[in-house]
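The complex appears here without one of its protein chains, the remainder shown in place.
Chain nomenclature is as follows: A and B, assigned in order of appearance, with residue numbering initiated at 1 for each chain independently.
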Amino acid sequence: MSNWPLRAGSVLVTLSILLLWQAVTASGLVAPVFLPSPSSTFANLWRGLIRGDLLGLTLSTMERMIYGWMLASLGGILLGALIGLSPRARYWLTPTLELLRPLPASTLLPVGIALFGLHPSMLLGIIAFGAVWPVLLPTIHGFSAIDPRLREVARNLGIGPFSFAIKFGLPNALPDVIAGMRLSLTACLIITVVGEMITAQQGLGATIMMAARSFRSTDLYAGIILLGVVGAINNALLGIIERALTPWRTAHA
Amino acid sequence: MFCSIMSRRLIDLLNTLPAWLVPLSLLVAVEIAMRGSGIESDGLALPSQVAIALAGLIADGEIFLRTAETIGAIAVGVPVGGTVGLLLGVWLGLSPKAAQLASLSIELFRPIPPVAIIPLTLLIYGLGIRMEAAIVAFACFWPMLLLTRDAVRSVEPRLIEVARMLGLSRARQIATIAIPAALPRIFTALRLTLGIALIVAVTTEITANPIGLGYAIISAGLSLRPEAMYAFLVWLAVLGWLLNAGLIALHRRLFGAAHGEVAA
Partner (left out) sequence: MNAPLAPAVAACAGPAIAFDGVRLDLGGKCIIDGLSLTIAPGEFACVVGPSGCGKTTLLRLVTGLLSPTLGQVRRFGAPVDGPSRDVAIVFQDYGRALLPWRTASGNVALALEAMNTPRGERVERVAGLLDKVGLTGHGDKYPAQLSGGMQQRVQIARCLAQGPRVLLMDEPFGALDALTRQALQDEIAKLISESGATALFVTHDLDEAIYLGDRVFALQGNPGRLAEVIDVDLQRPRDQLRTREHPEFLRLRHVLFDHVQKTH
């Protein structure tokens, strides 16, 4: 992206998509209840943010997502490190993990509802449980796949098992762990939104569902845009974490 | 050669066999503990009850009906979203300029979670297979676009140079070098996309659309038939596993010999 004409061009492409949207709605080809104009959508979005209600809904969705993500990351990293560092644990637990993995996280919501009812902490638990897999599996791999040469270096220097886990295992796993945490955060956002839609707990998911059912399309589009913004913030956040924690991968001569 | 690979796989399988006792004995332990304690819950079911329920659902064909509904939505959504993503991906992979022009739009629209458009498709299409197929198409478009773009972009530049030295036209460079070289990775993209499609379809059914396996799971849960809920879950997990394993086997068969190194 060093090339500024192309950079400006990419802004123009985005603007022309918005203009096309505006033109389609102005022409009357599509009913505004299906596709409101971008100007009225953004005006509505702005009003909602100023009034504070949209902001509050966004924040409660984000809060749920972040808590679930932190639980999933913590659990995934600790468990993954233990399994990854011990060949025996890896041997005995791999089939069990393989059996649990292919279940889509959203299918756990009905199970959670059946077991615990529509409880806010149930939703949080399901988010964390569903989002733990993308962290757990790469963490196991990162801790177990250490270059044999580095193991020799450690043996030669007489480095103990705990020191080895901290100084060799953790940094070796970190790029995989962060990639997993990125997927996990995406999963958290998805499960959070689905969970809010099903359980009607306060948040953007329930709000856009209500908006659709009552044909308030500008509210619906505003909510979708906000969810996109949350997704974009997640990406940016993970980018910052990645650069801060794995500088050796981003640094170049 | 083939024989030795087969026997090695067999040996690997036999070696992991004892570890498969772990999930099995967990199930037995749950069965014994639940029978012993006499726990009754609307959310729990004995593993044996779940097995019986699964057999019943298979016997009366209901499970196949539900599966067909889910697969129907995937069968419509994936070709639509996947093809558009594939074509755009090839284009962006071949032309760095086009990729840069599209980059901002991709960065802005890509983060929208597919489940966020469930209400939108509901508004436009109402309930039914069309809304679900539309969500699947939207969800498949992005990974197909990005993975195909990366697959085409990462074709060994030396191969392109060879093609140019041979004096091939631009179109033949693409047709004879770029696309075949990227094919194994494009197939991997297709496999990942199909996995996503299954997840998104089931999620849509759980959330809003009263058809398919997802709806079967949540309605069984809500109507206090936990054994049926778990039976559908087990079935879904098997289905997802079979889909993935089948596509990996197909990948090996299609590209194993010619592209072994490239695929790895």
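Just so we're on the same page, a contact is a pair of C-beta atoms (placed from the backbone, for glycine too) under 8 Å apart; a residue touches a chain by one contact, two chains touch by 3 or more.
This structure is a prediction, so every number in the text was calculated from the model and none was measured.
The hidden chain, counted over the whole complex, makes contact with A. In the complete assembly, the contact with the undisplayed chain comes from A:Pro171, out of A:Gly56, A:Gly125 or A:Pro171.
Considering the full assembly, A:Ile159 is the residue among A:Val13, A:Leu59 or A:Ile159 that touches the omitted chain.
By the touch definition given at the top, subunit A reaches the unshown chain through residues 147, 149-150, 152-153, 155-159, 163, 167-168, 171-172, 174, 246-248, 251-253.
The rule is short, and it goes like this: only the chains that are shown with their structure count from here on.
Within the complex, the subunit A residues that touch subunit B are 1, 3, 6-7, 9-11, 13-14, 17, 33-34, 91-96, 99, 102-104, 106-107, 109-111, 113-116, 186, 189-190, 193-194, 197-198, 205, 208-209, 211-213, 215, 217, 220-221, 223-224, 227-232, 234-235.
Of all the residues in subunit B, the ones that touch subunit A in their complex are 16, 19-20, 22-23, 26, 41-44, 97, 100-105, 107-120, 122-124, 198-199, 202-203, 206-208, 214, 217-218, 220-222, 224, 226, 229-230, 233, 236-237, 240-241, 244.
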